[in-house]
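All protein chains but one are shown at their positions in the complex.
We just call them A and B in the order they show up, numbering each chain from 1.
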Amino acid sequence: MAGTAVRGRLTWQVSAVTALIDETASVKTIELQAPDWAGHLAGQHLDVRLTAEDGYRAERSYSIASAPGEPVALTVERLEDGEVSPYLTEELRPGDDLEIRGPVGGYFVWDGDDSVTPLMLIAGGSGVVPLRSILRHRSNLRSTVPVRLLYSARSLADVIYRDELDQEGAGVEVIYTLTRQQPQGWTGHRGRVDKSMLSEVAWPPDQQAIAYVCGPTPFVETVASSLVGLGYPAQRVKTERFGGIGGS
Amino acid sequence: MDDLDGNAMGGLMQEIFGVEMTTAIETCAHCGNAAVVAETAVYLRGPGAVMRCPTCTNILMVVVRRQDMHCVDMQGIASLSPAGQTA
Partner (left out) sequence: MSPISRGFHGRRREPAEQSSRVPPGQYVTQDFPVLSAGPTPRTALDNWSFSIRQSGNTSKSWTWSELQDLPVEDVTADIHCVTRWSKLDTRWRAVSVDTLLAQVEHNARYVLAFCDGGYTTNLPLADVTAGQAWVAFDYDGEPLAPEHGGPARLLVPHLYFWKSAKWVRGLELLDKDEPGFWETYGYNMYGDPWREQRYAGD
């Protein structure tokens, strides 16, 4: 699978929406049929461009939710003051055209070539999207790389891909922390990810894991600096920030 | 509004440079710090895109798009080496 990312000139292409899947009350997965798609790596993004009848355009970047080799899919959270995300989550229908270009990025990727190094995946909210691509890729490759996913969500109802994550097989530990609301009898973690939670949950530094951290900017800053404080070398902590609440 | 990071400028940079640039290493002309482009601080919600040094916040790069033309300023970057490596 390695080396399937085609580099070079980025051109806009028209894809067709094949399905829309409700993930949570405010999150949808959009499956696309993209005839000109040259393939992607786990963790990459694509750009979406919307064009209004009067020519007005809006462009945004989203993480790809599907694994390499699978049809392109996005998972989008509706942001209340947004312009593009309300359109994608509320207006878009199967059969609609969606203009995309990509894949984009080569930093926050996992190619699956390394079958030894443990993965420490850490997501805040919809930051789980590129990590889901990594998990699916691992599963499709039948890789035995040990993985821990620490996923911070407001409540259990806000957990994206919950059914899929609960079915992850051997070698994948999924650990939730719920920051705002916990169901009765919840024995898992609560509150925001901090250094003490990471010292309990993250692979110890001597395992030489590689960490992928994705979420809102303050979340990523806290997690990345805590991991470095725990002894992770900075170059083994890959980060992707998507701003604050209310990006677009 | 919190900043984004260089990952968010991946598409724009690929459009300008013709190759994937988020794994490139930039060296700040102000403080000399070297960082992966993906780890720079990026502000996209203004009239143009602004990339800043994650260490000293010096402006590394500004891109203003006007129709299909880009105005690119990279005075804040002392060197940019696309020989970055992926995981």
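Note that in this section a contact is a pair of C-beta atoms (placed from the backbone, for glycine too) under 8 Å apart; a residue touches a chain by one contact, two chains touch by 3 or more.
It should be emphasised that the depicted structure is a prediction, and the values quoted were computed from it without experimental measurement.
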Touching residue (missing chain; options A:Asp22, A:Asp36 or A:Glu83): A:Glu83
Which of B:Ile16, B:Val64 or B:Ala78 contacts the chain that the document leaves out: B:Val64
Residues of chain A (touch criterion as defined above) contacting the omitted chain: 12, 14, 49-53, 56-58, 81, 83, 87, 91-92, 96-99
Contact set of chain B toward the excluded chain (per top definition): 1, 3, 41, 43, 45-48, 50, 52, 57, 59, 62, 64, 66, 71, 73
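One rule holds in what follows: only the chains that are shown with their structure count from here on.
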Centre distance in Å when chain A and chain B are each reduced to the mean of their C-alpha atoms: 22
Contact set on chain A toward chain B in their complex: 5, 7-10, 45-47, 61, 101-102, 104-111, 114, 210, 216-218, 220, 238-244, 246-247
Touching residues (chain side chain B, partner chain A) in the complex: 1-8, 10-11, 14-15, 18-20, 22-23, 36-39, 84, 86-87
